[in-house]
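If you scroll down you'll find the structure; I have some questions about it.
A single protein chain has been omitted from the complex, and every remaining protein chain is retained in its original position.
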Amino acid sequence: MSVWAVARRIAAKDLRIEARSRVLVNQVLPFSGVVMVLFAFALDKASSDIPRQVAPGLVWLATVFSLLVMIQRVFAVERDDGALDALRVAGVTPAGLFLGKTIGLAVQLLALDLVLVVLAVILFDTAVAGLAAAGLLAVTVVVAGTALAGVGTLYGGLAAGAKGRDTLLPLLMLPVVVPVLIGATRSTEAAFGTGGIGMTEGWAWVALVGAFAALAVGGGALAFGALLEE
Amino acid sequence: MGRAMPAPSTTRNVTGTRFTRGLGIATLASIGLLAVLGLVVTPADAVQRNGVRIMYVHVPSVWLAYLAFVVTGVASAAYLWPRTRSLTWDRIAGASAEIGVLYVAITLVTGSLWGRLSWGRYWVWDARLTTTALLFVTYLGYLAVRGLGGTHPQRARRSALVAMFAVVEIPLVHFSVQRWNTLHQEESIAKGEINGLMLFAIFWGVVAFTLLYVWLLLHRQRVMAMEDAVEDRGLDRALVERRAEALVGRT
Partner (left out) sequence: MTTTFVVLSYLLTFGGTAALVAAMVHRGRRLARQVPPEDRPWT
């Protein structure tokens, strides 16, 4: 099977498991909603315009926190029955496995971010003004989701397979996602019109996140085999 | 330990050689001179006054830390390259990262002390500062990956890959923080007149800390080699014992 065929099947399998178990819908989405509400408590919404201004950053912070939960879930699925070993014994190419997991995770992140953006609009009084802004926001969500999914799968693969590694994942991953967090936040600000930066600037940030996504996905596909092989 | 000790000559200076002893003496002397230069000989700065003296340890520390991380990156690449694959490269990478983490921590603390004196603030969100702080966290993660366990080749491959990710990621982090920063605030670095003696003190500090780094790296790498050897021996002994037990059980 080609790398892409493997990737498609792995992604389809992960999404089917997700659709049946509904962990995303029943646990991760409520978790990210709670995070958004807690941010509002921390920010003293009565007295200022601050929540509205920082809403784009909160969307992406909540995404990153939820990602940590989702990655553990995505690899727990493979680990519990020794499925990861079985896949490797069956000769599944690591690049295909990596891409499949990344695609599955990216689709879930996309769903999560749509909900978070809506929450930001409802809870923090932001708005997406116009079609151009909506386009920028849509591209941001897709590109940043891909970047986060790639990094997450890469470090999740590193942390999978042994006890006591789960606590390591945040330490490894959070510093790495800084460019995504910054870039996605800026372009979301441009789309919400809250950060004082224009649409052109917003697209430049999306390009930065896109470069990051390409590196994460490309590097991950190359390195994943060596990470799992042990 | 109830076993007979080896001759005293092997327990003293266990990781030292004639070269490292000479290097050690040179390092000690040049650090002594640095302290004298930094605290006594150099004049106070017109703007930063005596606060400038922190620079004579701060700049060499950050130099040492960056040098250490570059060596970690190069040694990790050397491990991953099949022709040069050797656990020695892995140990050099690990030893270097440990040293780098210590000095980047020192850099962050001395830097914020200097910042408090010169800017009135311990921390500003300058790209250089922020990247350095993230560097610290990134290599803490690297060291944690080294501590995950498994065989030595497993540790080596895993940590070498993490080091490669760090090499790719750090320029991106720096670039994005820089762009983020220009939107929010101006750089606020106090600029004083630097005279020749001050420049020489900084230069001397860099030389002294380079010697220090080489000395530390050689020793740490050798200690690590002994750690690995002890682990291997422990494993071998355990295997022999288990086999013996199995044989006893069968008869």
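Just a few scattered comments:
First chain written, first letter: the chains are A and B, and each begins at residue 1.
Rule of thumb we're sticking to: a residue touches a chain if its C-beta (ideal position, glycine included) is under 8 Å from a C-beta of that chain, and two chains touch if they have at least 3 such contacts.
Just so you know, these numbers come straight off a predicted model, no measurement behind them.
For the omitted chain, the shown partners it touches in the full complex are B. Only one of the listed residues, B:33, B:87 or B:106, touches the absent chain: B:106. Contact with the chain that does not appear here is found for just one residue of B:63, B:114 or B:204, B:114. When the omitted chain is restored, the residue from B:121, B:152 or B:233 that touches it is B:233. The set of chain B residues touching the chain not shown comprises 1, 5-6, 10-12, 14-15, 17, 31, 35, 38-39, 49-51, 53-54, 57-58, 61, 99, 102-103, 105-106, 109-110, 113-114, 116-117, 212, 216, 219-220, 222-223, 225-227, 229-230, 233.
Methods note: only the chains that are shown with their structure count from here on.
The touching residues of chain B, counted against chain A in their complex, run 134, 137-138, 140-141, 144-145, 148-150, 154, 157-158, 161-162, 164-165, 168-169, 172-173, 175-177, 179-180, 183. Per the touch definition, chain A reaches chain B in the complex via residues 154, 158, 162, 165, 168, 171-172, 174-176, 178-179, 182-183, 186, 197, 205, 208, 211-212, 215, 219, 223, 226-227, 230.
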